[in-house]
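A single protein chain has been omitted from the complex, and every remaining protein chain is retained in its original position.
A and B label the chains in the order they appear, each numbered from 1.
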Amino acid sequence: MRKLALLAMLVPGVANAELLQNLFIDNKAMSLGNAVTADPTGIMDIHFNPAGLTKLDGRQFQLQFHNIILNSEAEFSLPDDFDSSEAGLLDPSKDPVLNEGKSKAHVAAYFPGIGRQGIPLPIIALPTAGISIKPPGSKFTFANAVYAPMAAGFSKGDDDPGRYQAKEVAIQRLTYLSPSFGYQVNDQFSVGAGLLFSHQAVSLEQELRAPNVLVGVLEELQNAFGCLDPDPETGEIERNDPLAPFITLCGGDVGPYDDIGTLDITMTESLSPSFNLGMLWEPNGWFKFGMSYQSEANTKLTGDYELEYTDDFADFFRTFNSSIIGAVTGAIFSFPQGQTYESGHVTSELTYPQHFQAGVKFKYFDIFHFNLDAGWTDFDEWDSLDIQFDRQVSFLSTAKILSPDLVTDTTLEMPLNFRSVWTYNIGMAMDLNSRIQLRAGFEPRHSSIPKDSRSLQAPIGFMRMYAVGLGYQWDLDTTIDLSMSFMKSVEHIKADPQDASSNNEYPNSSNSLNRNCLTCVVTNPYPGLDVDTKLTIGHAGISFRTKF
Amino acid sequence: MKRSGILSLTLLLAAVNGAYADTAEDMDKAREALSKQDSDADTEKALEEVFEAAEKNYSLLKKGGMSLNYNFDYSYYGDQRIDLNVEDSRVRSVDVSPVASHSFTNSFAFDYGLFNNLTLGVRLPLVSKFETQDELSGYGVGDISGTVRWQPAEYIPGKASRTYFGSLRVPTGQSPYEIDENEALSTGSGTFGLSGGLSTSKVLDPVVLFGSLSAGYDLPATDLNQVRGDQLLQEVNNKGNISASMGFAYSLSYDVSLSASFQGSYSMGSEFVLYRPSTGQETRSETTGQMTGIMNFALGVRVSPKTIANVNVGFGMTELSPDILLGLSLPIDIEGAKPSEGN
């Protein structure tokens, strides 16, 4: 019954990948719209194109600060033509989130060794650092940096209406060691490789509820039994079961908009190896061509899960199972025993997608530069996320009856349906004088999340990133880069019409958010509601590179 | 103390005398040197110098000295797994399959001389493991360990040197008790470990004898929640262990040396608590003590004036130790960071 919906709550907050790809890694790259495969940026070429490292002489040290302002909002509303009289057993107008205002999120991160932490600050400063060494007379340049090639996470308040889709989530890949080298083959051609040791984390906390028609039926039955009616004399709720001991439904107050519990799941891999390869061809003074490849990384995540059920939910099943019908059906369908707490270990595999990028750089009139890149990321790999539990989790046992394809007693497959996308990057620069270079960049970032998989965990649609920046040669050995950028995603995810009969007819609603259907096993905690999401990101950064 | 200083000085002079005495020129020099001794102040100073020099002579790193050691280690462990299916007190199926476990560890050990006779060290392993039978793999940072080495007495060449050490292992690796053992491999031991002991070496040119003796204790791993069949593993308490190692190295030339050593360890077993949720029953049992032994052979080759590469090949001699051990280590002594080249 409700287990179906309960399962639905288990949605991981995995959806954020494209969110921060190639963002906040290097200031020069940001200000050129990430069109830097053919335009070496400095030590962070470890990420963009290791062949560019050959441009770094001697021993250099680089420190960067990225200051990020992130504003993520979601608003829930009834569809304009909603008619409460046609709502039936599941009435979205009764959804309490409608009265809880806007959902607002701030940034969260995963700190290895400590765990997931919300950071309730208006501005986040993200530092990265690296060094490079070119031995005198050598064709090799070695480099190493600490940075986060993928970082996404946010945290919401306890009463936030968005808490049913990740109250707090962090997905991040932190590269803590990246021994890399560039090799100058000849004056025109160089190659490079980076070997990356990263920490991968997926961590999520989420409130669970089951806004499903079947649960609506259950609530109606509880009302019919008068379970929750107060005793006329004492005013206390007696929870008399009229049909006990055959069937008992009054153990606890359950309903489609009542909380079931909280799920907390954290999975990490402390050493996830991957590599980057790159080449750079500079046939003449006005044209450069670069290619880079970032390998995928198959991370084998291990971790823990915790499920804490509300008293009402646990009491309901404890009482239900004590009845004759409850004992029989409970045994057949392995309903929850009425535990208030379940915990154990989980294992999963997540492939950090491979990425390919190629770019050209033109220089004309000696002072103007024009960069154009195209990149592809293999998000087709993110077809689904399979989570393996180390023991039988009681609600999975029940949910598998309704969705045998996706669920077994100990495993859960969550469809993500991400798709690979090509993105284009455009950057322009002008040398104002021998010291100052002005830069501007534009990156239309196509979302790898299909429309019917949009969710609050990754409120990311198509985003345009606009950036400007400045490079300043302080002295012979010291370079300073400044950048500012802005991007925004606005999504209107409309609910299915009330009389919708087929899921595929209305592609504007999301299977992962507000679809109203019996068999949508993947989360839809806000059925029947229109959801508007808005994500804005502002960034200002400074990097400083000098010889030592 | 003073007497020993005088003694050293005399010896020093005798050596000078012996080595140079015969050419007239050298004789003159020696005489000159001797005549200088007449001044008491100078003698005192020389004594001090000799005395100081002797005092500073330890075989650990000098104060402020650093060394970095890169190690690559491979170990192989093969065993037979018997899977039984017992039903109605009958064995319905028996499946015996060989399991091969490969483990590769790249580790960095960094030592720093806090004082002339006290060295601090830390070791960071990066572990990758594979197991063929279920095609499991595990990557991760292993258990980081820190070691303090203390040499109470100065080192006199030719005499045995004694170094006391204490070591702490932090379970930063993936604990074997906190994973789904059918799905993942551990990269650490899962417990804090403390050990302390004594290591010694004696140089008998061209041979070095070395050995160590230590005792270790693992803090219990509690609050576990690991599925083992239909039970939950809740607690593991490794009792202590005693280890000893001994061996010798034989220096064939300035470029090549060979060594052989034995490492034996007796662990006193471990106590564990299992909980069966279906009955609420808690069982407390223990494993018996076991001896493990490893033979290790090494070839040290000076690959450059700065680097000695040490190649280790070893084998486990008992059931619990690996079948094959291979290792490469490159210890380097670091003076500090290179100054800027200014280019």
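Throughout what follows, a contact is a pair of C-beta atoms (placed from the backbone, for glycine too) under 8 Å apart; a residue touches a chain by one contact, two chains touch by 3 or more.
Keep this in mind: contacts and distances are computed from a predicted model.
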>> Considering only the chain that is not displayed, what protein name does its UniProt record carry among "Peptide ABC transporter permease", "Cytochrome c oxidase subunit 1", "Imidazole glycerol phosphate synthase subunit HisF" or "Peptidase C39 domain-containing protein"?
In response: "Peptidase C39 domain-containing protein"
> From the list A:L78, A:L177, A:A374 or A:I480, which touches the chain that is not on show?
Replying inline: A:L177
> At which residues does subunit A meet the chain that is not included here?
Replying inline: 59, 131, 133, 135, 142, 144, 177-181, 195-197, 271, 273-275
>> Which parts of subunit B face the unshown chain closely enough to count as touching?
In response: 18, 21-23, 59, 66, 68-72, 78-80, 104, 106, 108-109, 121, 123, 126, 128, 130, 139, 143, 145, 147, 149, 165, 167, 169, 193, 195, 197, 199, 201, 203-208, 210-212, 214, 216, 243, 245, 247, 249-254, 256-257, 259, 261, 263, 265, 294, 296, 298, 300, 302, 305-308, 310, 312, 314, 316-319, 321, 325, 327, 329-338
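Convention: only the chains that are shown with their structure count from here on.
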>> For subunit A versus subunit B, what separation do you get between their C-alpha means, in angstrom?
In response: 43
> In the complex of these two chains, what residues of subunit B are touching subunit A?
Replying inline: 126-128, 137-141, 172-174, 178-180, 182-184, 187, 225-227, 338, 340-341, 343
>> Give the list of subunit A residues in touch with subunit B in this complex.
In response: 57-59, 113, 136, 197, 269-273, 300, 302, 304, 343-347, 388-391, 547-548
